[in-house]
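Missing here is one protein chain; the remaining ones are kept as they sit in the complex.
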Amino acid sequence: MNRFFDIPSDLQHSWAGLIGLHLREALLPVLGGLVLALPLAQLCVRLRWLYPPVLWVTTVLYAIPSLAFFVVLIDYTGQTEVTVMIPLTVYTLVVLVPAIVDGVRSVPPETLAAATAMGFGPVRRYAQVQLPIAVPAIIAGLRVATVSSISLVSVGTLIGNQGALGNLLHDATIYNRPELAWNAVLTMAVLAILADALLVGVRVLLTPWMPSGTAGRGQGRGRKEAAAR
Amino acid sequence: MNVLHYVNAFFSNDAYWQGYDGIPTRVSEHLGYTLEALALAALIGLPVGLVTGHYGRGGNALSLIATAARALPTFGLLVLMTMLIGFGMLPVMIPLVVLAVPPILVTTYEAMRSVDPSPVDAARGMGMNEAGILLRVELPVALPMILGGLRSAAIQIVSTATIAAYVSLGGLGRYIVDGLYQRDYEKVVGGATLVAALALATLALFWALGRLTVSAGVRRSN
Partner (left out) sequence: MIRIDSVTKRYPDGTVAVDRLSLEIPDRAITVLVGPSGCGKTTTLRMINRMVEPSEGTISIDGRDTRQQPVNTLRRSMGYVIQNAGLFQHRTIVDNIATVPRLLGWSKDRARTRARELMERVGLDASLARRYPYQLSGGQQQRVGVARALASDPPVLLMYEPFSAVDPVVRKGLQDELLRIQDELGKTIVFVTHDIDEAVKLGTMVAVLRTGGRLAQFAPPAELLTSPADAFVEDFLGADRGIRRLSFFSSAGLELLTAPIVAVDASAEQIVARATEDVPYLLVTGLDGRPLGWSEPGALTAGQVDTGRLLPCGRPFVAGRDSLRAALDCAVLSPTGWAVAVDREGRAAGVVSQAAIGEAIRGAHATDTTGTTGSAGAPDPAAVQKAAR
């Protein structure tokens, strides 16, 4: 156990350094994906015919195994962090576009009609009415994207040690030190859970208009029994 | 474009259409891993999702479990399991099942929760027992969403079953890993294309499954 935090020197980082590197490699793509997804989703909302083909393309892209993606990019961006981050951005995009589109579409038509009647133009409607109500769906998508991003960075170890904490896995096998593998898995898991919790906190902050607690969403059948009629 | 060139070269190479490293062999291996993992994940996720969704309790526990499972890195689990258990199918199945259970579990639960309570109340009032209500009233209506969760899990498995190749097993990952180490980009691109094609085939399969199993009354009213 005392060798748990003993990071081999060939990785050129301390444990904390690896964490920082990992977070950078994982979270920048998520941010990038979000920035790209918002306008794309808005396009899909406005032009309904665009959505199905976009969905097919994104499904195909999502299916491409991360390693294959990395390998193809090596020719263009070398064996660097960027090679890992581009596919991760694409994966984030793939998760976020349906999430945003569904979230925006879930705004009740009566609410939209009221906004239009009050004089909201299309951009303002999107920004001030549709997006805020879509926030829970968007954050749900962000949670999935973030957690899988943190997980996928580790595959980068196969292309020249670009996997941050994932590199520990490679070292674990070549030095036959299982505790390094435990370190990698547990650290990544904890990072993912913390990121997830942070995003839930952000959602709670951004949506004071929502009741807290997600169990029993939809029609609450338990409540019917207790209704005193 | 380079990539298309590689795709073309890969598929027109006769060597890839036969033998133990041929496309048919690798595809069927890959399908084998996928089906096994999907079946296991469904075996775990469906009953739990159906029952908790029917009774409406445990939703919070469920999302915690799902989040924790998602947090476990698939590649990391693979390496860890291999180091602990050795080589074989089990260290590959475990990460794949851990990956696939959350979408199935959560989607099934949500699907059951979103069923209209009116027919459920009517069924109970008519004297149907709880199992009957679950299977004959709620499930048929929740089916589209449940199939969506299964489809999502299936596509993730198809894509991630390539990890079997990291631990010297077969499947389409073989092309990608071998291609990486042999600097044979043709193989890598070919392998990736096959995986993408399988994913599309999975989409089509689930579409057909939906047409077969989902009642017309439910399909149209959605």
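In this document, chain identifiers A and B correspond to the written order of the chains, with residue numbering beginning at 1 in each.
Here is the rule we go by: a residue touches a chain if its C-beta (ideal position, glycine included) is under 8 Å from a C-beta of that chain, and two chains touch if they have at least 3 such contacts.
Source: prediction; values computed, not measured.
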item	value
Contact residue for the chain not shown (choose from B:Asp21, B:Asp121 or B:Asp184)	B:Asp121
Chain B residues that touch the omitted chain in the full complex	116, 118-129, 132, 137, 140-141, 214-218, 220-221
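Simple rule for what comes next: only the chains that are shown with their structure count from here on.
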item	value
Centroid spacing, where centroids are CA-atom means, of chain A and chain B in whole angstrom	19
Contact set on chain A toward chain B in their complex	56, 59-60, 62-65, 67-69, 71-72, 75, 143-144, 147-148, 150-152, 154-155, 158-159, 166, 169, 172-173, 178, 181-182, 184-185, 188-190, 192-193, 196, 213-222, 224
For the chain B and chain A complex, residues of the former touching the latter	2-3, 56-60, 63, 67-68, 70-77, 79-80, 83-84, 110, 113-114, 116-117, 120-121, 155, 158-160, 162, 166, 173, 176-177, 179-180, 185, 188-189, 191-192, 195-196, 198-200, 203
